[in-house]
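Got a structure for you, written out below as structure tokens; questions coming shortly.
A single protein chain has been removed from this complex, and every other one stays in its place.
Letters are used for the chains, namely A, B and C, taken in the order the chains are written, and counting of residues starts over at 1 for each.
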Amino acid sequence: MSGFRIPGKGRVDPATPVSFRFDGRKVRGLRGDTVASALLANGIHLMGRSFKYHRPRGPVAAGSEEPNALIGTRRGPGRYEPNTRATVQEIWPGLEATSQNKYPSLKWDIGAVNDAAYMLFSAGFYYKTFMWPRSFWDRVYEPFIRAAAGLGVSPSREDPDSYASRYLHCDVLIVGAGPAGLAAARAAAVDGLRVVLVDENAEAGGTLLSEPQARIDGRSAWDWLSAELAALKANGVRIMTRTTAIGYYHQNMIGMVEKLTDHLPDLPADTPRERMWRVRAKQVVLAQGALEKPLVFHGNDRPGVMLAGAAQTYLNRYGVLVGRQPAIVTSHDSAWYAAFDLADAGARVQAIVDTRADVRAELLAEAEARGIKVKLSHTATATSGRLRVKSLRVNPVRDGKVGTPYTIHCDTVLMSGGWTPSLHLFSHTRGSLAWDDDLTTFLPKDTPEECVIAGASRGLWGIEAALTDGADKGRAVAAALGKAGTETAHVVEADRPGTGTSEKELPTDLDPSRAKAFVDYQNDVTAKDLRLAVREGMRSIEHVKRYTTNGMATDQGKMSNINGLNIAADALGKKQPQVGLTTFRPPYTPTSFGAFAGYHRGAHFEVTRKTQIDAWAEEHGAVFEPVGQWRRARYFPKPGEDMDSAVRRECVATRASVGMFDASTLGKIEVVGPDAVEFMNRMYTNPWTKLAPGRCRYGLLCGDDGFIRDDGVIGRLSQDRFHVTTTTGGAARVLNMMEDYRQTEWPDLQVWLTSTTEQWATVAVNGPNAAKLLAPLVEGVELTDDAFPHMSCAECTVAGMPARLFRISFTGEIGFEINVPTPMGRKLWEAVWQAGQPFGIVPYGTETMHVLRAEKGYIVVGQDTDGTVTPHDAGIGWAIGKTKPDFVGKRGMARPDLVAKGRKQLVGLLTEDRSRLEEGAQIVFDPAQKVPMKMVGHVTSSYLSDAVGRPIALALVEGGQDRMGETVHIPMPDRTIAATITSSVFLDPDNARLKI
Amino acid sequence: MLLIHCPYCDETLPEVEFTYAGQAHVVRPADPSSTSDSEWEAFLFLRENPKGAHYERWRHLHGCGRFFNAVRDTVSDRFLTTYAAGAPRPDLSDLIERAK
Amino acid sequence: MTHFSAFSLLKNALTGNRNWTEQWPDPEPKAEYDVIIVGAGGHGLGAAYYLAREHGITNVAVLDKGWLGGGNTGRNTTIIRSNYLYDESARLYDHAVDLWEGLSQELNYNVMFSRRGVLMLAHTVHDVQSFKRHIHANRLNGVDNRWLTPKECKAYCPPLSISPDARYPVLGGALQERAGTARHDAVAWGYARGAAKRGVDIIQNCAVTAIRRHPDGSLAGVETTRGFIKAKKVGVSAAGHTSVVMQTADVRLPLESFPLQALVSEPVKPVFPCVVMSNAVHAYISQSDKGELVIGSGTDQYTSYSQRGGLPLIEHTVAAITEIFPIFNRMRMLRKWGGIVDVTPDRSAIISKTPVGGLYVNCGWGTGGFKATPGAAHTFAWTIAKDEPHPINAPFTMERFRTGRLIDEAAAAAVAH
Partner (left out) sequence: MNAPLHSFEPSVLIETAAARVSRAAPGARLSLQARGDLPPLNAALGLDLPTRIGRRARAGALEAICLGPEEWMLHAPEAQAVEILSACAEVYASRPRSLVDVSGRETTFVIDGPRAAELLTLGCARDIDGIAVGEGRRTAFDGVTVILWRDGETSFRMDCWHSFAPHVQHLLEIGCRELAAETI
């Protein structure tokens, strides 16, 4: 018979069978099962293979702390994830589960040869070998090690699911919906306090789900639970299940991940797979309970060997008997209750083996009543069985001496080494822990956060203790919020408060240096590995952990940390606190990347800013480039054109007649107030006092270190009002920098700043015909050199739209920049486009803009300069107000190295063979030298130039401005290019083309 | 994610509304041209970087837009106080007292 | 001390691994040392090792407030590369890589230096210009670094998405094949074992509370939680805590300490063959030999010693990784941790004498300290032994912040305007 399901037991739904596949084989379970409970119900314990030795493994736990039963889970293409804990994954019809880390099969895995050679694979063995020959590490040894390591295989397709995130503010957050958490919620849910109760399990209840025998306030535990949950809801408590608190961050910010669909047979529309909750709670109650410790003895990892508490959970919560002939090995009372429950459910308990000499008489009586053999003062020294435990080897222990062994036949071994309070989130708060000698475990001490701990997570065993403590803590946090919490008292019958002792590895009569007594199951760390680490000089628990990898498996030490500490401390002959506990780090349980990324995927990964003219550009086939947050049209290819030919056409047309350019992304700042001009004088290198309203000037902004930060044309609209433009990428940075000086350094100035970047859509019109084209559209300004000379600005009307018109040029041609309110941007663009048709107007993008400006030697900050270039280096020292007493950057520029000879200066380069240089190419004076060569500069900009008739380049060259006419060399991989240093102005040096 | 009290809004708000702006009370010399290279280096670069109470500046960028000062314990990341730009340094000993 | 080899492994296996001896002892501090190194990370232990090995100075103690290798050495993403722009940086980091290549053999400790290649992704036209500038400079400096097209990037790193529609499309990448990763703990342990073997005292749980100077200002020694220790020379290599220590000697440094976070995924079978860095989205990723994806992020915005760091930054980092490698979206984060990095204004290190005679400092490595470990340790030891900088670290002075002669790798990779 294969059925291990006990009718009438558990919270699963016998009326709703659910089938899924495990390694291709069909398995039947019930609604409410996890993969593990369903497999166990079918008598299957073997669920995985271990990391290093590939030993066969079954589930040792029943919750998220499971280290062994890790499986791949799949829901059709793209929906696959490795390393899923079978003890947590709920089953649904069609779920495909596969075992991992085995080849060819789970039952016959060749990796298991490692197990035979285990003596070679002692802790840290890889630090001691694989060193010769040198070249073998990358080519031979490492690939071999890598292939052997790892657990499941990575997903290989894009994830079709969506993920979400929300902020949640509450007064009280309670983590853990066991008795302590429930009682805390009940006590704190008063007077409109926003109380949130979360639990990682599919349903609330915690221990109560595994202890139906208990009677609370005269009702059965389960009746009490459902009544209590209803009452909490009625009191406005928000109860969230399948929600794991993964991390405790600054000032009571808790990250929680809610699993919404992994348990559902069908995926509902518009529902994310997981949601990250960023909770900010005024008060937090941590009621995460405790985790049971395994006992450490040879063969404690065979399938069928599991924690007694887990067996109890499988029986009472899932109605599954994990074995018919269990043997119990324990150092704690709790395993006795597990034995009784299993016996009452029809199992023939082979024996209860307890390491202790004295056990409560009541327990002995109950065992006797059930006819269970009891072995006190005994140790377990081995198990047998290949894929499933067959027998347990036990020995009596008398005054420290291990006596003659004998064998107990069994099909499962249920162990308990006592319990460890779950202090993960608490230690995320940087809370301090105190070692408790009686409980041989750490207990919470102080935390800097507004946070209390309740129930088993501070070492209180039993339901009544948890309820009482939870209620106290609930009232305490309510009081901290100025409210009187509800008074409650609970009476619990058939409670199971237990005591026990904590062991290091169990005493044995076998050679301990050969014992496979596992501490960290998944990583195959044994007691002897820990002792070896200590022998090799690892004195801190952090060293022991890193050297042996104990506690670094996917359970993050939930099973292994305390056992590991006890053994390391024993080996060092120190007390545990002196050896220390490795800090727990978020997340509490492994959490999918998708949950962290949330909505920020694909197009929503980061904002993409577009102008009002962007759509027109897209309709007209533009190729785009990202610039800062913006996407800008780079060029407008006609069919069959590549970038170079398109750009050449755009350049030629603009210089021959007229071109139009979307300059809307340029940063714009309105500087207003009686002290506006003084502010400008202090911020920018240029003098502003004499700039008349209606006129513009090129403005240069430096940092106080004297290096160039930004530039742009600045118009003075009136005495007290400047229209400042910045680079596209610099807009936010410049405004922040200006605000910093305005608010912090010069708070006395009567001046204010407003970002108008997006107030204005800006269309630049450049070319000999620019004025002719615009004149008919412009009302209020006469577009002549006398009425509106180069570097003028005015408020007027263009194509019927209110506009700010600038006559400026970044191309060397007659140029205008028309600003209209953003929503009118496209209307203006199309008006200019229409008016431009007779002139054969071309739209051009950033690439052509770059060529046209380079032909004139205009710099682009961030391309021709980096953070190490001064105005003098860039050849724009003329933009510095020499007579000004101070401006941002003046002092910085005077530092020794910034005035030293031989700085790199911006110049033009013309290649002698008329080839085009590569931007970023390095420059040398002496091409004959050997590597490493002395580099004297680099090419910052380089373009094909139809107007100049040959390729042109801008470059930063050591002492360049004194080297006009000299030849420099640009060594490329295939050849060295010679180039002549020239002025950076390649076209129309006296600006004749700017005249209308 | 820190919680920061904006002295202008008089509200305690999440860090995402703020940007950090470096050490506070670094005074830009009134007449930079008269400072020595070392004095200018100190103004530009030398910082206290204490392990403990740190006088620093924040800007409530996605809020009132103001730069303001704060004292934060760089070990616990807890704010001991925040105060308006231009206000004098609060006395540390009182702050630490009050924090207890 | 047992010599490590396949043979010794086998021999000890046969004797139940009972005969391994400790890799370094746990001595009590002596009253006086010729040199005290503050900070038992890779840099500090390495400096002690090279002092003993190359300069014959063995009366050396390395002091640490905690356990050795417990700082940034044990908390970083172990990326090793040398394709830096400026001659000074390229020389320093390439010197480090030269030493990395022979380190396992030299230390008789497998530090698992793995030349799996580091690929830096270009996402914007500006990135391309900046990376090309690096590649050309590296070539003329004899540093390996070459340009890959998007297709070549994909071929080199199959999980990479090169979709042109991505928010940050891959326009190409700069590949240094000689670069890679190493096992961080092994570096500290290997140097510790090597130094201890040559007589260096490694004293853990011994915090330096102050550097003491004589009334005339000259160096006296260090005050520690285990008493005063006299020293002729003191070298401070305390990463994030450097300014705290140096301040006790009245030496102010242009340093700020920031939290830096990193994380690993659950282990999976080999899927990621190299190291990929994307500065545009601030994320770095490789796969450890254990199978975990190792992911690094940028620093938090505020200075801190809390080693905590916030959730938003981690969310951004993971989002960035899944944007570039969409197949990892269902992978799970296993563990996240924080370190403290000390950052200089030009993002380059200081390996330098100080105004105090006999006091030396090695700091300011920011997020790049691990890759430099052997090179920094080697030149720092030289600087201490000879009381003058090695030619390679000569430019990495404290004075450059006064004169303005910065080594500004960050600024040179200027942001797109």
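Going forward, contacts are C-beta pairs under 8 Å (C-beta built on N, C-alpha and C of every residue); 3 or more make two chains touch, one makes a residue touch a chain.
Keep in mind that what you see is a predicted model, and the values were worked out from it rather than measured.
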Shown chains that the omitted chain touches within the full complex: A, B
Option touching the unshown chain, where A:Ala227, A:Ala434 or A:Ala615 are the choices: A:Ala615
Identified contact with the non-displayed chain, of A:Gln750, A:Gln929, A:Thr967 or A:Ser983: A:Gln750
Hidden partner chain, touching residue among A:Thr16, A:Ser226, A:Thr271 or A:Gln834: A:Thr271
Touching residues (missing chain, whole complex) on chain B: 1, 8-11, 13-14, 16-17, 61-66
Contacts of chain A with the absent chain, listed as residue ranges: 164-169, 268-272, 278, 280, 599, 603-604, 607-612, 614-615, 629-630, 670, 672-674, 720, 750-761, 820-824
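The rule we apply is simple: only the chains that are shown with their structure count from here on.
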Pair joined by more contacting C-beta pairs (A-B or A-C): A-C
Chain centre separation in whole Å, for chain B relative to chain A (CA means): 28
Rounded Å distance between chain A and chain C, as computed from the means of their C-alpha atoms: 22
Touching two or more other chains - residue numbers and ranges from chain C: 306, 308, 310-311, 402-403
Contacts with two or more other chains, residues of chain B listed in rising order: 1-2, 19, 37, 44, 76-77
Complex contacts: residues of chain A adjacent to chain C: 51, 79-83, 119-120, 122, 125-132, 134, 137-138, 142-143, 145-147, 149-159, 161, 165, 247, 249-250, 253, 255, 276, 278, 430, 511, 513-514, 528, 532, 535-537, 539-540, 542-543, 546-547, 549, 552, 554, 556, 585-587, 590-594, 596-598, 600-603, 605-606, 608, 625-628, 634, 705-707, 710, 727-730, 860-863, 865-868, 892, 895-898, 918-922, 924, 931-933, 935, 938, 971, 973
Chain B residues within the chain A interface of the complex: 1-3, 14, 19, 21, 28-29, 31-33, 35, 37, 40, 43-44, 57, 59, 61, 65-67, 76-78, 85-86
Chain A residues within the chain B interface of the complex: 249-251, 253, 278, 280, 430, 448, 704-705, 736, 739-740, 743-745, 747, 885-886, 890-892, 894-896
